[in-house]
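Missing here: one protein chain of the complex. Every other protein chain is in place.
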């Protein structure tokens, strides 16, 4: 597939874009991923005879919907807050942003797994996915911090602080993995930190 | 997850945004939630032998699609009408708006339950979800009303009236819950008020 | 639900909006509806043993995807061409536009039915849905034509012509219904007119 990538830039590295369309595309991916979280609920096969009881037993899945929505929502807040200070977009930033979006678009899968299987494997898989997504974000902020021509000058120091603080998320979620191997609920408690 | 939230604002409380990207993200969530309402219909398992008959018996679900579309559509109208007067967005408004969007993104689930189970439990669940969503909206409008620096000055009084009138929806839907416990159709009649 | 509708306008009838956000919300609904057309294909249960053969037998459904995409795409072209000349949006236009969008968001259902059941009932249901959607569009263009303060002055005559020509679609699709009752394929041939 490298030839598809190669043909995008006419004069490789020289291409610059305004961030508007990148942000609206990213917003759409975030919005779709966050709204798809409801599908495992919509797909539930409910028995009309015992509906009240079954809705009550769907509570864990509703909680997982809320958790998944919060995680993607907070990532959107972060993307929104910092991408709005990007002055210009180059090809590399476009590609790193696509990796970030791939992680976000993937999150409905581990969220749906966590909704139906809250044991160790489901917990580890979800934690690993969130940690991976956080790492992709940190990579993007690091790239922006190192390319001051792409970014609002007086926000560079704040972005570096944000990148460091933002690393806490993948570290916490990664750290929860060995704990979840011992106890799934212990791993989940870590996330509240 | 609190650390993800904490890292978003560089200087907490001082951050301000233009409402453009928040509105387009919100629009996308509304648009996706409203369009996902068709999925329970698309997923129907129809028997080719008795298709005409089965389409006729799908009428309640088509009505529920129309009801669900109307409810989300009216919430979008409300969001559209009042958010267009927001002058600037702070971090708290972003988060309240995310809660509102979580409610909206959740609505396809109770709508789909109501489509297949129009009895008491389905009716109560739908009414409770709409009432909850209306409360989140009222919370957002109240916050905006109390923060005149975020909102067009000469619309503040109109917004306060809108917030009060808007509370009628969650109150009516909440009031329909005890009625629906006695009679599902009685509860639904309340919504027409 | 009338109270939700009622509270949107502060001074009923006096509210005016710029068309920007209405267009982007409409675009999102069109884009989602048109992209959801692929779901019945994605949901096909294919047998790995006889995949080539099964893909070949999925041809009618791929054709229906193309037909459904063309219909929604042409409606989007119409919406795009004429809404771009709207100068200002009032509450009634917002609501008529929501009805139009409800029809568009509904189309994946009859399209999916047509994909699996190409007999009389599926054909009639699809034709009726397209005819209904076309009528909603005609209603919107008629409303715009009658409210010159909402619409670019020098395009009003062209819009009236467009409304009349546009009525051909629902009329043809409605006319194909009795024909489809006799012969499903005969009804479909009508659509090519």
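So that you can tell them apart, the chains are marked A, B and C in the order they are listed, and the count of residues begins at 1 in each.
The criterion applied here is as follows: contacts are C-beta pairs under 8 Å (C-beta built on N, C-alpha and C of every residue); 3 or more make two chains touch, one makes a residue touch a chain.
Everything numeric in this text was worked out from a predicted model, so none of it was measured.
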item: Candidate in contact with the missing chain, chosen from A:46, A:66 or A:98; value: A:98
item: Among C:17, C:69 or C:143, residue touching the chain not depicted; value: C:69
item: Interface residues of chain A (partner: the chain not displayed); value: 1-11, 15, 17, 21-22, 24-25, 28-29, 32-33, 36, 39-40, 43, 91, 94-95, 98, 101-102, 105-106, 108-109, 112-113, 116-117, 119-122, 124-125
item: Missing-partner contacts on chain C, residue numbers; value: 23-24, 27-28, 30-32, 34-39, 41-43, 46, 48, 51-52, 55, 65-67, 69-71, 73-78, 80-81, 84, 155, 158, 161-162, 165-166, 168-169, 172, 191-193
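Methods note: only the chains that are shown with their structure count from here on.
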item: Copies chain A and chain C - rotation angle from C-alpha fit, nearest 5 degrees; value: 180
item: For chain A paired with chain B, centre-to-centre distance based on mean C-alpha positions, whole Å; value: 24
item: Distance from the mean Cα position of chain C to that of chain A, given in whole angstrom; value: 34
item: Chain B residues counted as touching two or more neighbouring chains; value: 24, 28, 32, 36, 39, 43
